[in-house]
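A single structure is presented below for examination.
All protein chains but one are shown in place.
And now, chain A:
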Amino acid sequence: MATTSTGDIEKTKSVEVKKKLNVLIVDDDPVIRKLHEIIIKSIGGISQTAKNGEEAVNIHRDGNASFDLILMDKEMPERDGLSATKKLREMKVTSMIIGVTTLADNEEERKAFMEAGLNHCLAKPLSKAKILPLINNLMDA
C-alpha cells in the first residue's frame, strides 16, 4: 500500500478490471498480420493470429476459444475467408467477424462474403479510423 507525503497509509483502492478486446487476426500475409496486431494494440486490445482460414477453424475446434472479434482476410491458401466464416458460423461461433477485402473485389464477391456470415466488410488497408467505429459499437453492446 502506498503512503502519502504525510505518512498516512492510503487505503487500497479496489480496481475494476476493464475487459480487453480479444481479437483473432486471420491473414496469410505476415505484413498485414503485424499491422493489424498493432492497430488492435493501439486501441487497447489483445490479439492472436492465424495464417489461414483452416488455422482459424482449428483454434475454435475445442470449443474454448472466445474472441470478441475476428478479422478475416478473404483470399488465403488452404481455407479461404468465405469458407472459414461459413464453418465458424456452423460451429456456432458468435464473435463479430469483419471481412477484409481488397478494392479489386467486385460487388458480387463482397456480397457472397457477407452472406457467409460476416457482420461487416472493410477494404484493405485497415486503419484505426476504419475499425474504431465498429469496435466501439461492439464494446457498447
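Please note the rule applied: contacts are C-beta pairs under 8 Å (C-beta built on N, C-alpha and C of every residue); 3 or more make two chains touch, one makes a residue touch a chain; residues count from 1.
By definition in this document, contacts and distances are computed from a predicted model.
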Between "Histidine-containing phosphotransfer protein", "WD40 repeat-like protein", "Glutaredoxin domain-containing protein" or "Autophagy-related protein 101", which matches the UniProt record of the unshown chain? "Histidine-containing phosphotransfer protein"
Considering the complete complex, identify which of A:39, A:56, A:88 or A:116 is in touch with the unshown chain. A:39
Please pick, from A:28, A:54 or A:68, the residue that touches the omitted chain in the full complex. A:28
Name every residue on chain A in touch with the hidden partner chain. 28-32, 34-35, 38-39, 41-42, 75, 102, 104, 124-125, 127-128
